[in-house]
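Just one protein chain is left out here, and the rest sit where they should.
Moving on, here comes chain A:
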């Protein structure tokens, strides 16, 4: 480095600004600033996270996906040419030429051109409605076309194909088909039994899977109309995504006379040098030892190898583990090590539960000492630790089946497993962070959280797959160092939520400051303040607005904050029943204050876009008309949905609306670790969707069935049956106990479903507590619930009636009448909408 700075700096030119090309720049800059770096990218955007590309459909923007900001390139003096393809390498003059006419001399050239989607040659691939799945632009095209399509298909049942298929489902296509040429899905990663289980799971998600199908042509005129298969069958589709594999982008290298493989790829040695020693190739375009590595982690390792050599260091690429975990939401799929070895080279242990859709296979060396690889479908929690066990040749326990059997011992095993890993075990393969790096960050630098670790050494910032393992390692290292660990609230309170709940209750603590003085340290934060606020509310049901600065964002102003800083207003409409007069009032208020109105998924009406300072006036008018707070902002009871029931419906067995209103009014306003939702249906047709709620009540011939611990949201889970054919009084009694038990024992921000999933003994334990009083606490739970029910007050009414509390709802404290001038709206379908941010 020293001698270099005396001379003219040498120029490193990178062709391709994809994930690996970007990572190379980052890695080189971390080592030296002695080079002049020039980057050419063919895509219009600077490098983004292709691995998480599908999240673009779930609301992530191109900016969110970017690997770094454009400023980053500027700050690091990287010359970045975007939307410019390199078309020629002149190796004798050591200069490259771009499509836009730029000529750039180089001392070292790094080809990081990645790969393109492989499109098989067949008639019709050029038709409109046929896509590939590789870039943000591809996704834009797919999204636009999907709007007018009903049926879609994906050609290819591999890792990427399934991801694309899930995307089509999410885009709202009525039918999505997957066409696979091989006799099974993900043929490169999983065995046929695993594939069968995966197929069943995918079909339950609504995918239609066709195996052993060879597509011969694409039907239709200008637009695709269907697929023609070799077996003379056809399938009608409106759009097709081709995901039949990748093709390394070696055209530039080939033209320059560099050695390439017969099936594509730029041939490199263990230093990533091509047949020209000043030209390197890394990432998905590089062919090492006859193999293309189609994953990001090996690409990053290649980048590290080149960056190290350019700084005169020693590092060689020696192949890379190709284990993978599928990110398909809703189905866990993982394969690691050698998933396919069979007897006589190994023995396999297989666990299969067709009911739950779980298949696990591990392959063990004949002497029983080592794990060779395996497949996990339906439950891949053990993936990380099993992968580590293979990679580090850890000696197996005497009963290796424990590794995949039962969730009960699972967690304890995982923890213990982490300890037995050697220090050099690679934990975060994206950022090449080893176990030793993580443990020493804990011991020497006092890093105690995953967030801290990310900042310290980037572990977990890549694909994120190692985060659970990083967490376990931090935990175990702290424990080994003699620090006692539990699920504490935050750095200010060394207690779990349940412990804190009991302490505050026993000591009759009523304010946050008191709690902090007695049981905490420091000045609190955004984690412990809302947690304590919620506990205090569950215990004493005092006016929330009195301690408003400890409440979470939405609770502080008794309203949900929106883009732009306005708030929403949601009056309670119990059971979804509302009189015409009240509907009129909502309309009038909305008009007067310029609010957007929408019927919510919870059977009530949300009014959006209220200025902070208008909130008390709006509520005052609503309260005068007989409304009360709907607690849409609180970790509290939201809605109890109802179906119309026996009063009108020809199938209704009992009056579900009356029961829903009764239950909603009983539990309204009660604060809990997370929000609570309920539903009451008048018969098994279940129009109120009660089984997707924290509690659901369904009428039977003889009474009511009570279900608990269901959840919608991102991880939907059906509620489970707690009691059958009970009468209303028993139902309320069980609900009192159930809810109060949840409030007393759950961790902060844990819905009932997650609470149950973590509960040792699960549903049978819960039943025993609630129905058989196995803990002997039911009298107490009922009394506590009755206390909360009797002390109910509408918190908005308290605010509206108190000038002091009203004062808190001003944007400018020194100009309370003025509204925030930065709030701005657009219009859409004759109503306002928040401006995009």
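Quick note on the criterion: a contact is a pair of C-beta atoms (placed from the backbone, for glycine too) under 8 Å apart; a residue touches a chain by one contact, two chains touch by 3 or more; residues count from 1.
Keep this in mind: contacts and distances are computed from a predicted model.
**Student:** Unshown chain, UniProt name, "Proton-translocating NADH-quinone oxidoreductase chain M", "Cytochrome c biogenesis protein ResB", "Assimilatory nitrite reductase (NAD(P)H) small subunit" or "Transport permease protein"?
**Tutor:** "Assimilatory nitrite reductase (NAD(P)H) small subunit"
**Student:** Consider the whole complex, including the chain that is not shown, and state which of A:311, A:419 or A:561 touches that chain.
**Tutor:** Of the candidates A:311, A:419 or A:561, A:561 is in touch with the missing chain.
**Student:** Looking beyond the chains shown, say which of A:529, A:604 or A:677 touches the absent one.
**Tutor:** A:529
**Student:** Which listed residue (A:26, A:665 or A:820) would be found touching the missing chain in the intact complex?
**Tutor:** A:820
**Student:** Using the touch definition up top, pick the residue from A:225, A:475, A:548 or A:833 that touches the left-out chain.
**Tutor:** With A:225, A:475, A:548 or A:833 as choices, the missing chain is touched by A:548.
**Student:** Name, in rising order, the residues on chain A that touch the hidden chain in the full complex.
**Tutor:** 69, 451, 454-455, 491-492, 513, 516, 522-526, 528-530, 548-550, 552-553, 556-557, 561, 563-565, 808, 810-815, 818, 820, 822, 837
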